[in-house]
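In what follows, a single structure is set out as structure tokens and then discussed.
Only a part of the assembly is drawn; its chains keep their places, and the rest are absent.
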Amino acid sequence: MGNIVNSYRDFCEQPKNSNIRLSFPAVCFVWQIAMIILFGVFVRYNPESDAHWPEYRRMKNFTDLENDFYFRYPSFQDVHVMIFVGFGFLMTFLKRYSFGAVGFNFLIAAFGIQWALLMQGWFHSLDYNDGKIKIGVENLINADFCVAGCLIAYGAVLGKVSPVQLLVLTLFGVTLFAVEEFIIISVLHAKDAGGSMVIHAFGGYYGLSISWVLYRPNLGKSKHMNGSVYHSDVFAMIGTLFLWMFWPSFNSAICNHGDGQHRAAINTYLSLASTVLTTYAISSLWEKTGKLDMVHIQNSTLAGGVAVGTAAEFMLMPYGSLIVGFFCGLISTLGYIYFTPFLEKHLKIQDTCGIHNLHALPGALGGVVGAITAAAASTTVYGEEGFRGIFDFNRVAPVQGGYQAAALCVAIVFGIGGGIFVGCILKLPIWGDVADENCFDDEFYWEVPEEEEIVAPVLEYNNHMMMNKNSAIPATNYAVERS
Amino acid sequence: MGNIVNSYRDFCEQPKNSNIRLSFPAVCFVWQIAMIILFGVFVRYNPESDAHWPEYRRMKNFTDLENDFYFRYPSFQDVHVMIFVGFGFLMTFLKRYSFGAVGFNFLIAAFGIQWALLMQGWFHSLDYNDGKIKIGVENLINADFCVAGCLIAYGAVLGKVSPVQLLVLTLFGVTLFAVEEFIIISVLHAKDAGGSMVIHAFGGYYGLSISWVLYRPNLGKSKHMNGSVYHSDVFAMIGTLFLWMFWPSFNSAICNHGDGQHRAAINTYLSLASTVLTTYAISSLWEKTGKLDMVHIQNSTLAGGVAVGTAAEFMLMPYGSLIVGFFCGLISTLGYIYFTPFLEKHLKIQDTCGIHNLHALPGALGGVVGAITAAAASTTVYGEEGFRGIFDFNRVAPVQGGYQAAALCVAIVFGIGGGIFVGCILKLPIWGDVADENCFDDEFYWEVPEEEEIVAPVLEYNNHMMMNKNSAIPATNYAVERS
């Protein structure tokens, strides 16, 4: 056994080669063709998106408006923006990894949603009459949710992995997610509207475990690239804000029609507002002269949205949402200040985006908040019908609270276990990742434009200025610069 | 009395100290805790977001779809984007104040919406049975609207105030707004769907008055920072466009269901389209060789949305909207060319973003347009039922027009009066604002990334080039630059 481990280690320590010219296109093509075949065999429209809708509608006595599309499509589009612009731009903060951040985020999300439609479809939308998965707008939202788990994991390994590794991470991540989600939602009958547990805790621990297995002892060699410049921080704020603004849609997208969606949006709106204040306060308090740190503003302001996810549909009460947000902003910001360095130094977990503070921990807190809120639920507060509508299973409240807590454990176990397993696969030296000194640099997977911006008028101006002052200095090459 | 004024002046003229390490976190914590307590005492869900909805719905004979959430949530999200991305990015145009623009905008909006839910709730959503404020999606929209007034005011003082001052500005601004709005909407029964008067005229004059009290005679010392660079102008266009695109949602968000929302969106769409043409035309006409000025394009193109706000729900007619937009683009652009310099030179009002031309004046014009349109309303044009639906008070049209005009006066008086009052508070030397020579610079409230982008290949290239040409020059430090 020790022998196998040793030879695995030796094998993994081969020198890195970032040429992915064959492996990457091969994986893309194989997987896309597999998707087409599997969709051909399995996936059809559901009754609300099928052309037989007029007959179905009459049978159910619906109007066109009662097509689920009109309940959920606006929320779906907001979630879609969070996945592609929100996550993508949030990670553009690195000075020279913006192409990778937004570009690979795009790639793995586009692949992941296809695989998620299948995996989640088999578990949740299979029509046992004909063996087909029947999809509608809710499946699209769930596929976006599913891929969010993998994008969170990407945050931990940002700048340190190849696109091939990311595709593998996504294939396994979506698979694990679908199983975990099935256990939590359909076996344990736990509720998790905004996915604090299912998405954030799972995704966070999945990414951290992978990062732990892929630990790079000499990452310090890329230290000069692991930071932001002024404009890259502004780009990242685009991601932050679109995530922040649309989080109420994220948490309410698949809630019950009517009061469920309405209340989830309100709770999330309030929790996020509260988080902003404590994040700014802690960020300022811990810096000399009270300056604010963009890393905290870009990330910790979102923790309240994560933590209110599980309980978003519950009668958390407006002040309850504010309290959740208050503590999450506080804990998340302190996490960036103390815990991320601790993780790297003592646990050997290199967490580029600090997903522990933004997703893993707030997600786990959200699970706890959800368990407590569920355990305290009563028909006085919810009304008979409301209670049955939300906890759609015959349990008394404290029992439901216990199942919620169990669900959180499932999410974390799947995250850590799955992450270690997938990490070991990704450690193999066949995926084209870069050497430690080349991390956080787009140069290796992207055609980066040459930055010579020698534009005539400026050049002349420079020449002119210099000639007047010191005629011995040739000025032309000073204009070679990076924007 | 003169004595008091003089000692106030002397007190205010102490040297500035921008250290906010204690004051800023203290204010954030105190206010957020106050919000939690007040929400705990006062705020609950309304019947459409409460878990008792199934019973309420049955009682009212509603379907789930008739929950107000589905009428207003898409518009709410658009308004939300305008508040956080629109206003935030519009102000990123300064070369070195983008963090402050987008970051402080984020902070004060997140605080302001909480305080607005309370203030507006006491006036408009109080349930007299149990003394609780009952909130739903319309309250969220109104809170966003309310905070917009303060963000407009921020535009006038951008780069010249500390975040503590901004929080104070917001606390008082929201309070004044709620009172002013109550007088205009509930006492005068004036209509102001898009808030030309309530939001824009009030917010504009509020900000200008504060800026007048806080006049900085030596602001010229920061002149080199009070301008844009190429990429910061592109960032600002993100703000411009999201404001421009979603303005139809802003003006229609709280209109009557059905034709009200529909018509308000159409009127705003048309007015904005027309404004663009005249803005471009005037901008080109007033420059040598007809070049366009980004300041005009970023701002004046929005004036049509402001000015059509009050009348958006009225039967303004499509051509009426085009006419409003036409003149607003014209007046606003000329305002940037002539009036902003005049304000600064002769009235000692330093208006960083030119909010006079974008909000104050178009808002006032919008009030006038609204008064005229209301005075000219007839049951022939509106239909009996439509007339009663829009002007929900028993008045003949000319009387309604008079009340509309009175409402405009209220908005302006509250703006100017409130602004002078709050300005005097903000002038106290305890809020941590920067000295005149340090304005428009993120350096003082933000950890700004060091801009050393010494990337190996470039450096070597530089070295190589230089060595060949003039071996006496050490080249390493030339690569130190700001992106």
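All chains are identified by letter, namely A and B, in their written order; residue positions are counted from 1 within each chain.
Going forward, a contact is a pair of C-beta atoms (placed from the backbone, for glycine too) under 8 Å apart; a residue touches a chain by one contact, two chains touch by 3 or more.
These numbers come from a predicted model, not from an experiment.
Chemist: In total, how many copies belong to the whole complex of which 2 are placed?
Modeler: Taking the 2 displayed chains as part of the assembly, the whole thing totals 3 copies.
Everything that follows uses one rule, which is that only the chains that are shown with their structure count from here on.
Chemist: Which part of chain A faces chain B closely enough to touch in the complex?
Modeler: Touch list, chain A to chain B: 65-66, 70-71, 74-75, 78, 95-96, 224-225, 227-231, 233-234, 237-238, 241-242, 244-246, 248-249, 257-259, 261-263, 265-266, 269-270, 272-274, 276-278, 280-282, 284-285, 287-294, 297, 301, 315, 317-319, 322-323, 326, 381-383, 385-387, 389-390, 441, 443, 451, 472-474, 477-478, 480-483.
Chemist: What residues on chain B touch chain A, complex-wise?
Modeler: Interface residues on the chain B side: 18-25, 28-29, 31-33, 35-37, 39-40, 43-45, 48-55, 57, 63-65, 67-70, 73-74, 77, 80-81, 84-85, 88-89, 92, 96, 98-99, 102-103, 106-107, 110-111, 113-114, 135-137, 140, 163, 231, 235, 238, 432, 444-455, 457-458, 461-462, 465-466, 469-470, 473, 478-479, 481-483.
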